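Structure provided below as structure tokens; questions to follow.
Removed: one protein chain of the complex. Kept in place: all other protein chains.
This part shows chain A:
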């Protein structure tokens, strides 16, 4: 009843410019903070002289690493059991690292005062190329950690090495390819920031900041700062994009809190664009070598991969504790492969910490890119059409639920149907014919196919936690006497439209319009505990909690309706949004009628309390596995290397679609992200560790000019484990699309014998690839 297309409830305020973002928060007497950052990638701090800054007439406080050390706050835990400097004490370890924090009466004075701080650095050699991080004699970045003699962080493996090696040894065909998924940044239009207000009288700390996980932040503040958790309130107001970059706690947040405690005033700190790009969570940075073993007729038998993962100067990736490489080990993808094995080595480099951010479903992006590129490399080796090769190897519908060689249990799917639909929509055979004609004329046209299986909706909590906090989400639903409802959830939208989608779920379950449901989120004082919005987990987890809490209310309504109808609850049925006596629809009682009765003096059966409220906690039994088939068509100008994305067909299956319009919006955005990563986005560093993508002039986001008019299709395979069969879709397109674009470009370049090219496929890169002389895209262009 309530599922279907409807305009987003939140749009009314956003299109009128009436959203409230962190930077819109203004409190009486508020002061402003600014951060002094390191110009060096690696340097010892000899001294920090703040006297001139302190003498500035409008400066109220200058906080350094030494100040924080006195409070035992100079270092904070990361989301991956490492520690990260809040303000540097001993060394700076990446360009843009936080060194000092100034609190002043206005933002201009705060910035001016930064220039008055005198830091004496002794520059050290930097580790920039991840491939050299483990060289003997490489500078040791983390000498703050006991006993560290190198930059190695972890080795991790999954799958069956012996069996996989055996398959490779006897395989008819093997292919191998080195590839880089470069360091990129989610670059949300709203940068990070915080307003911290510590009330000395009540001892209560309120922090406004754009966090995707407000409850996790509160608990972490309690653990780190030793403040009692009930005296901390985290408010995440409207967020201008997160993509995973707003999951963790940044040094600036801690500084704003300390600034407020020290000055006794609220302190606002908002970073600028360059600070955001230089210091907040990056994504990817996986140097991979993939291999596939197959038969000559194109049966894939084994896949293995070695990864060198660049984690930056502090290991701060945000993923479930058990999985240092996130969910990368879903890299056997959508195929029926006998055996698989991966090894991942994480290293420190002199770059910003982070990892996983940018709509990647805990590194499913890297995994899908790897397998989808490798399948194309195999297709080239076998001289087989890449779509045909995929159809030959995709899992069959009857194989579900399917346990993958690395232990994932895929819930449901009909993969061949999705790929065939995409091929139909694209007119695949015609495209291939057109390509053949063009090739004969010397024109470069490419068709790229990718198929992805996503793994989203973390927990279950026995496998998934962050710093010991299990990934289960609460929900509370209260129905007012007139039948209007308020839903409280723990997750926090950054543009995903939760206020609409979740209201629709309640509406669907209770037979009321979605407009009658208010969704409250983002304020830890007002919402139940839960782990937040990332990894496409909101609909799979909080959405499930919402359906279940609504069903609890519906069951309670049944008892009340029975009392109203003087019937036994067993004799009632739920139809058309009403409880009625079986076979007699005229007796039907709507939720509004029942709600009023529940609040009235109606005599209720023994053991039933009044009112119509419920709470629940949803611990997902499994992940959900959305999937899709993408086809991209490009034209490449051989004289300039410019790539034009001509068409993009995307067939997505995310199970039941609650609001198809919102789903399509998520897919549109993700596809644009994919085009951006494939063609232009990269954060490269020169040999001294200077960040070469620290503004939107250098870090390019795609515009409408680079995006074709997306052609979407859908199949619907409900998730059997989710109460309404939904699977989550926030990251699907970001996960699936880069491989389609790269495959298309490589396909276009096939006449030159090209089998692979690393992202981003800028005109220069494509031209060099054509000329057999590609350059490293993660380093300064030579």
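Following the convention adopted for this analysis, contacts are C-beta pairs under 8 Å (C-beta built on N, C-alpha and C of every residue); 3 or more make two chains touch, one makes a residue touch a chain; residues count from 1.
The rule is short, and it goes like this: contacts and distances are computed from a predicted model.
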Legend entry - Which of "Carbon monoxide dehydrogenase", "Roadblock/LC7 domain-containing protein", "ABC transporter substrate-binding protein" or "Cytochrome C" matches, in UniProt, the chain that is not displayed: "Carbon monoxide dehydrogenase"
Inset, instruction - Identify the residue among A:270, A:395, A:491 or A:531 that touches the chain left out of the display. - result: A:270
Inset, instruction - Can you work out which residue in A:684, A:712 or A:739 touches the chain that's missing from view? - result: A:684
Inset, instruction - Using the touch definition up top, pick the residue from A:162, A:440 or A:705 that touches the left-out chain. - result: A:705
Inset, instruction - Over the whole complex, note the residues of chain A touching the chain we left out. - result: 23, 107-108, 111-112, 115, 270, 272-274, 639-642, 679-680, 684, 692-693, 695, 697-698, 700, 702-703, 705-706, 762-764, 767-768, 775, 780-782
